[in-house]
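The block underneath contains the structure these notes are about, expressed in structure tokens.
In this view, the complex is presented without one of its protein chains, the others remaining in place.
Right after this comes subunit A.
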Amino acid sequence: MTHTETDETTTAETPVAAEEIQQTDSELGRHLLTARGFHWIYGTSGDPYALTLRAESDDPVALARRIREAETPLWQSAAGAWVTGRHGVAAEVLADPRLSLRHADLPGLQRHVFSDAWSNPLLCHIIPLDRAFLHASGADHARWERAAAPVLGAAAADGHRKSAERLHQETADGLGASFDLMADYSRPVATGAAAALLGVPEAQHDRFARACLALEVALDAALCPQPLVVTRRLTEAVEDVRALVGDLVAARRADPGDDLLGTVLRAGSPAEDALAVGVLTAAVGVGLTAGLINNAVEALLAHPRQWALLGESPDLSAGAVEETLRHAPPVRLESRIAAEDLTLAGQDIPAGAQVVVHVGAANRDPEVFLAPDHFDLTRPAGQGQLSLSGPHTSLFGAFARLQAETAVRTLRERHPRLAPADGVQRRMRSPVLGGVLRFSLTGSA
């Protein structure tokens, strides 16, 4: 496969990967440990953003409230980032093209070494995930979204509904009377739907699923240092999924079908763009989808009257997913870098500074939402919009929404007396996704 330089700000070439893997355990491990130490250190003063990144026993919703209720709508955390939990500022930040996923003046890997470690360490990119296309420029994202629109765009969603229903029915058929929502349902359907989008051949399904599993921590790993072994599995999975998708792209170039990669290629995009969209499907699309399903089911089961309502009107599944996007967003934190000096919410933000939107906090802003802590699937449409306003969530928003709607509808229909057997267990060090480890349910076989 060939590598094509897609724009001047993105460089993700093979030699860089070799360098990444050559970092010794001791070098990479100490880097991660130091970043983790900083999150603890900045949390000692009670800073709610630092405590969010620490992701220990503190209640993330309570921390989100403190982030939102800070004196100024946009405030600087001890951890360096400018943080907002107000809906108005959040929407402004996410729409501002001067705020990007990467440093405007740092070509190539978004790697920060804590050389002057004890003052102002850059905690905005804990590890460089450029090889997973997670720190791409706004221009790259716009091009990818445009090329993928015939498959991933909102208008295309209805066309995928039948195949989604088939996949969900098949998965539901395999469920016993009790099952684990994540392991037995959300993850398999999200991975299966992604494999279908990319046209992953049957023989490669297990390999693809293994890679997706290791990639589940990707969005967290960018902001919150993961243990070394988890980080190693992640970077290996990035390389593996690049190789897997790279082979698919090469095959589509000879024979473009109408799947996602073929569609991107047929739009005249270079192979690197198809690779990017494919890798992002595994690194972001799968986790976003599984997370949305988990959060929707968790919220519905915690509100039996809403679950009952959904039984009476299955079409409320769209409202249930929309309300989940608002109430329990699958991506809680969006991190940006200021490309130039700018003024936001009355604050002067210097070029290169990190700006973080707490989507979960903004989505419960009482200035925008009535009874914001209340989960209500009959709210007017569009209230979860902020949750799909980032480049990653926007690219896969329609896909995740369709899968989650289908999941909610299928589970409600097949298991009307579905109930948690136990509380939901979430991963540690998962401040961005609140990734679910286990969620045991008893169904009604």
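In this section, contacts are C-beta pairs under 8 Å (C-beta built on N, C-alpha and C of every residue); 3 or more make two chains touch, one makes a residue touch a chain; residues count from 1.
The definition used in the following text is that contacts and distances are computed from a predicted model.
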item	value
Chain not present in the shown complex, as UniProt names it (candidates "Hydantoinase/oxoprolinase family protein", "Glutathione import ATP-binding protein GsiA", "Glycosyl transferase family 28" or "Dipeptide transport system permease protein DppB")	"Glycosyl transferase family 28"
Of A:Thr34, A:Ser163, A:Ser394 or A:Ser440, the residue in touch with the unshown chain	A:Thr34
Sole residue of A:Leu106, A:Leu228 or A:Val368 that reaches the chain not shown, by the stated touch rule	A:Leu228
Positions on subunit A where the hidden chain makes contact	24-27, 29-30, 33-34, 36-38, 40-42, 44-45, 56-57, 117-119, 227-230, 428
